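Below is a slice of the complex: some chains, not all, each in place.
Per-chain numbering from 1; labels A, B and C assigned in written order.
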């Protein structure tokens, strides 16, 4: 399996955020997106997840099954955690596991366990701290099998222990033949990770009428 | 597919109940507006009963309308929408599921409340049945077309009001035919059947157009 | 082929700016002349045997009413052009047309109700046509409100386009409302010889004149919008320079 990006161009308003970018990530590889604030990391991740439509260029997922799209095979972890504050940790997770197409309460329980949220399982998300919320959001990665993980600043407001925990999860996922792409300003402690440094391309706003 | 669809509908219904009786609020609003109208129109108004169907319909429209903002808003704010969009379910189905949940959690309860409020406005006895019937077939249009408004105004602060501005015009046909269907039965000046059919046609149309338009709007918003 | 290249040229804002700069003065002066001529002719007409002097309102009301619908048609077409062909000028056109169309709709409504007082004895009647035109007016308001309430412009314009296309169902309703529901309002008959030539001639003149006026306003609006966007684009360039300058230090 291979995620292939060919001369991708992303525009916001009239401006090019990313200009003819080409790279590929094979299964078993992790890619770190780095770059200054405003370099375009988040935008690129949204584009990979199929949420942001590129101005030009292609994003393919080869070798999984015919016309497999990244969208259907990725976990997207954005700035927000996708939690309902009135639902408990368990309720939040089990909804996602149902929706993302895998059933099994066992999965949910183990996921909470691995994210060290077991003791909070019956607590509404509203009552959780920033980092606890983030961990619960990340637990989604474990309740549904998806080969491609797209993580936007996953360690935000995680303490060191949790950050290490996340690093291990990603390593395990990659080791088992998955793909992980993470935008981050800090090292995630990944074993075999390449780095893609985004720098704002020379941009012309002439595209604007 | 189906599993995801049902999971989504179930969750939204659950939230509607959990998040502080959204349903209750809509019902309460309906109740208050209906009781306010006579205040404004003057209680002495003899033919209160005659205009009752109209008032009930308008108030219901407003109550349903103001609950529309809820449909996508919170999912957008907390990032759920991004994840929903990466699911196996096409965005059209997502929109449909959420519209359906809204109809079940708002349209139906309001419809069931209407006859009770009819008592307050001494509605004609033989108007109750047609009133409920027309509302049952009319309200889906509100939820499914309304969802379009909700999707369009997702990124625009000030949800409720703007949605109303956008979709109220689209509802005016529903309103006109809904009311005329009832009144024409009350004053038995035929044509009620025609109005009823047109009403259903509008609702069926909205079942199709609504989710498609909503999905289009959502895609643009997710950018 | 020929048309191809022409559309491509028109798609180019710079070309449009130059072209419109040349056309605009002519367009507006023609509009002025025709309107003045049409209205003077119109006010010279004998009082109508039924409606007396009030019939003269027609020379404003009818063109305004026609344009109110035509403007929406234009918006719908432009919206389609934006969503499907990503035509750079389509959105500019849609945005510029909305307020103008709204004003013409308002004029149709006002003149109509002014006309209604003497003829039907009331300023306002909830008859099918008036109601549907009112709805049209609301749609214009909705379009403008939606566009103005979203910060990111490219998004705002696409969303407005979606709304415009959803709302297009209203046009046939307006046009044929008079035939579907029996109403006080006259059915369309002017162009089918339903009107005495004495009235027809000035009506047509003012109608053409108002149409030209509409296009002149529309063109002017587009020009302003384009200029505004160029300024905006220059601003946004700053963000990039910032991002890059910052990136260098990082």
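Note that in this section a residue touches a chain if its C-beta (ideal position, glycine included) is under 8 Å from a C-beta of that chain, and two chains touch if they have at least 3 such contacts.
Since the model is a prediction, treat every value here as computed from it, not as a measurement.
J.: Just one copy per chain kind is placed; express the composition of the whole complex as a label formula, please.
T.: Overall formula of the complex, using the displayed labels: A x2, B x2, C x1.
The criterion applied here is as follows: only the chains that are shown with their structure count from here on.
J.: Nearest chain to the global Cα centroid?
T.: B
J.: Please identify the chain with the largest separation between its CA centroid and the CA centroid of chain C.
T.: That would be chain A.
J.: What's the distance between the Cα centroids of chain B and chain C, rounded to whole Å?
T.: Once rounded, the distance between the two centres reads 32 Å.
J.: Residues touching two or more other chains, restricted to chain C: which are they?
T.: Where chain C meets two or more other chains at a single residue, that happens at 152.
J.: Give the residues of chain B touching no fewer than two other chains, as numbers and ranges.
T.: 223 - these are the residues of chain B that touch more than one other chain.
J.: Going by the contact rule set out above, which residues of chain C touch chain B in the complex?
T.: Interface residues on the chain C side: 131, 135, 138-139, 141-142, 145-146, 149-152, 155, 158-159, 162-163, 166-167, 170, 173.
J.: Which residues, counting only chain A, touch chain B once they are in their complex?
T.: 46, 49-53, 71-72, 74-76, 78-87, 95-96, 98-101, 103, 137, 140
J.: In the complex of these two chains, what residues of chain B are touching chain A?
T.: 3-4, 7-8, 11, 14-15, 18-19, 74, 77-80, 82-89, 219, 222-223
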